[in-house]
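Of the protein chains in this complex, one is absent; all others appear in place.
Letters A and B mark the chains as written, and numbering starts fresh at 1 in each.
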Amino acid sequence: MTVELPSDTVSIGREIKLARRRRRLTFARRLFSHPSFLVGFVILVLFTMTALLADVLAPYEPTKINYRFILAPPSAEFWCGTDAYGRDVLSRIIYGTRVSLRIGVFVVVMTGILGTLLGTLASYVKWLDGLIMRSLDGLMAFPGVLLAIALAAALGPSEINAIIALTVTFTPRTARIVRASVIVVQGMQFIESAHAVGAGHGRIIFRYILANALSPLIVQLTFVFAVSIVAEAILSFLGVGPPPPAPSLGNIIAEGRSNIQEAWWIAVFPGLVIAVAVLGLNLMGDGLRDILDPRHSGARDKT
Amino acid sequence: MAQVKGGELIFVQGSNPPSLDGMSTSSQASRNINMNIYETLYGFSEDIKPIPILAEGVEISDDGLTYVFTLRQGVMFHNGDEMNSADVKASLERYRIVGATKNLLAPVKDIEITGDYEVTFHMEEATPTFLEAFSSPRAPAVIIPEEDGDAEAGKNSFVGTGPYKFVEYVPDSHVTIERFEDYSADTRSDGIDGFGGHKTAWLDKVTFRIIPEPGAQVAALEAGEVHILEQIPMPAARRLEDDPDIKLYENLRWAFTTFIFNLNVPPSDNVKFREAVQVALNMEAIMAISSEGLYTLNHRWQYEDTAYDPGQIGAEYYNQADAERAKALLDEAGYNGEEFVILTDPNIPQHGRAAVVIAEQLNAIGINAVINQVDWPTALNIRMQDEGWNGWTLQMGIEPYLGPVGLIATLASPARPHFVVPDAGLDALYQELIKGATVEERLETFKKIQAHLYEIFAIIKVGDSGLMHAARSNVKGFIPFRFPRVYDVWLEG
Partner (left out) sequence: MIRFLVYRLLSAIPVLFVVSLVTFLIMWLVPGDISAEIGGVDATPEDLAAIRERLGLDRPLLERALNWYAALLQGDLGQSYTLNRSVLGAVLERLPVTLSLAGIALVLATAMGMLLGILAAVRHNTLLDQGAMVTALVGLSIPDFWFGIVMIILFGVWLGWLPTGGFVAFSESPVDWARSMTLPAFTLAITQMGVIARMTRSAMLDVLSQDYIRTARAKGMRARAVIFRHGLRNAMIPIITVVGVLSGVLLSGAVVIETVFSLPGVGRLIIGAIQRRDFPIIQGGLLITACVFVFVNILVDIAYAWFDPRGRDDS
């Protein structure tokens, strides 16, 4: 493409850039004026800050054992009481949000990458479509929790293995969503024009198709984030989550559940934290969907 | 105390019995049920002495090479047949193949039927501790009908001679047994005595319900849906202490909490390092947390004041929490921060809890202790390997109860289950122990073993941990033991 550009191209380019920035600004403004997105966003920010500032916020060492204070109820000294090791539950919850955040972020990133890769491949390379989609169908035919449990048990309980197990469990649906939206975008006029102008495959995929398939993906990923936090708790509950002594929201509940009547604070507080975090993510996802994809607001698949 | 006949008792345990074939398993979850269905020729009395149960008695020759067992007559199996010597021989021959501790019959050369109600064991060599081993309830040498003699492990018809007979097993839900109306009670004694004695089935039916969640177990007991919990978490026990509907039963001498070293890899291959761990540990803190507070501090490798109590030997190393001495020993061992991997599992809660406390205490004296918590089958797999772990937490339940032979057998040659590398000194002492002709001789040997264990520091005794049972207060006659004896228990009102 060696066409001589008219002299005012530069200024046109600047115009386009400005327009894009304006669009981005209005997008952000619309997002933050959306009440559920805003509430969800605030919750997520608080959650993230708690995790990042755990060293500062936690009143005690989360693994400090003190057998003289076993199962102490909430008090001025221990706001959320102590657990069966005499450890401060509040400090453990604060540090536990780190594990949830790490698991959530890594699962989202890996699911996003793998899902996009597989979904795009399936929609773009015809002979791979059947193979990829049937394999994903196979993975989706497992009850999700069972697959995650089996994988976590097979790989051994650790944070990394929990991330792997959850990624494998959540990738299929994400890939499907990407594939479906890519197929829709592929059929659209501007792609055909791009082809006609001679844009390369890579450019078309990244510049046009993925950019347009992004909104359903983002919405799905906020949901994967939420489910990952719950799933970590379920894995811990069944003894295949991140192992002690490092706290995770799930293993705090798991350790507290046999004493739920005598020491309700151990299991109840981290359960509430999970519920609030997941609520925040769901609210954000709703807001994102309303704005990115107004046609489909309201409904969401669970993996 | 007027016993009441009838009713259904619901007993709760946490896990499925791996097998209802009495001889083929050593699991506690199976023993709970099986010992109400099956019986052995000999078993332990309340004070852990071998007593005849299905046997009338035994004549041991002076050279210790022949054992003539006479059988009680008129004992009926649940299938309606009478027990005779052919059944006994068939059962024991099967035990040699599928018995979970079949080695206990290794000293027996052959079993001969010498009468309708008499079998004779011909021994390879004199083994003074044979009758004790033969009475062991770990994987009991139960007597089953001759027809089941060829059945594969787990494939027998679950027919025994006990006061209750098997009805049904729905895994993850329940096992049901019901009163065996033709039970031939042992009239030689007045009441129950350990695994034997005069047993009476008052209840029509007993259901062993499988409830995995301890919290749900307690909830079911409080709601009156079930009658007895095999184990109640201690915090719940404390809460229900004064509840008139609930009665608690302490079973203080239930298990040893132990910590086993891998002698094959650094840093735990160094005896000075292991000694440092021994003196560093605060056993009181470990036991308080791992047992939830139901424990006895005890450095002995036997329960205190039992026949083989070795006294104060080793006490000077126990519960020291001596960081200075430990650090000096670490220096002596040349320890410089190698990783010390503590293997544990969450399935037996005491294991995981002990590991967490041990790791914290070791980190405090500068040992780079890390916990590798995996599920139980994985833990059992890893600890059999030469490498990949340094220490392992283990609750020893039935072994300490069996006395010194049963306990030390798991530590002596050949290598494993517990020691990856056997210790020659301990092996020699073990041989001396099983050859000891009298209790006094064996006690002297056991004292040497106790001293030796505190020289090699290959396994650490953390403490004695108890088990708390809980029952509805209308359950009468329940006496805590190594398994729930649901005979001689009745429901009031």
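Note that in this section a contact is a pair of C-beta atoms (placed from the backbone, for glycine too) under 8 Å apart; a residue touches a chain by one contact, two chains touch by 3 or more.
Everything numeric in this text was worked out from a predicted model, so none of it was measured.
Peer 1: Looking at the whole complex, which visible chains does the left-out chain touch?
Peer 2: If we consider the entire complex, the absent chain touches A, B.
Peer 1: For the chain not shown, which residue from B:P137, B:G215 or B:G436 touches it across the whole complex?
Peer 2: Of all options in B:P137, B:G215 or B:G436, contact with the hidden chain holds for B:G215.
Peer 1: Which listed residue, B:I111, B:L203, B:V374 or B:I434, touches the chain dropped from view?
Peer 2: Of the candidates B:I111, B:L203, B:V374 or B:I434, B:V374 is in touch with the missing chain.
Peer 1: Quick one: which of B:S27, B:T40, B:T344 or B:T445 touches the chain that's been left out?
Peer 2: Of the listed residues, the one touching the omitted chain is B:S27.
Peer 1: Extract the touching residues of chain A with respect to the undisplayed chain.
Peer 2: 134-135, 137-147, 149-151, 153-156, 226, 230, 233-234, 237-239, 253, 257, 260-261, 264, 267-268, 271, 274-276, 278-279, 282-283, 286, 296-303
Peer 1: Just checking the interface: what residues of chain B touch the absent partner chain?
Peer 2: 16, 18-20, 24-27, 100-101, 138-139, 152-155, 169-173, 209-213, 215-216, 219-220, 222-223, 225, 347, 374-382, 384, 394, 399, 410, 414, 416-417
Simple rule for what comes next: only the chains that are shown with their structure count from here on.
Peer 1: Would you kindly tell me how far, in whole Å, the mean C-alpha position of chain B lies from that of chain A?
Peer 2: The computed centroid separation for chain A versus chain B comes out at 47 Å.
Peer 1: Please output the residues of chain A touching chain B within their complex, sorted ascending.
Peer 2: 63-65, 67, 70-71, 84-86, 153, 156-157, 239-240, 243-245, 254, 257-263
Peer 1: Where on chain B is chain A touching in the complex?
Peer 2: 213-215, 218-219, 233, 235-236, 238-239, 284-285, 288-289, 292-293, 346-347, 349, 352-353, 355-357, 359-360, 371-375, 378
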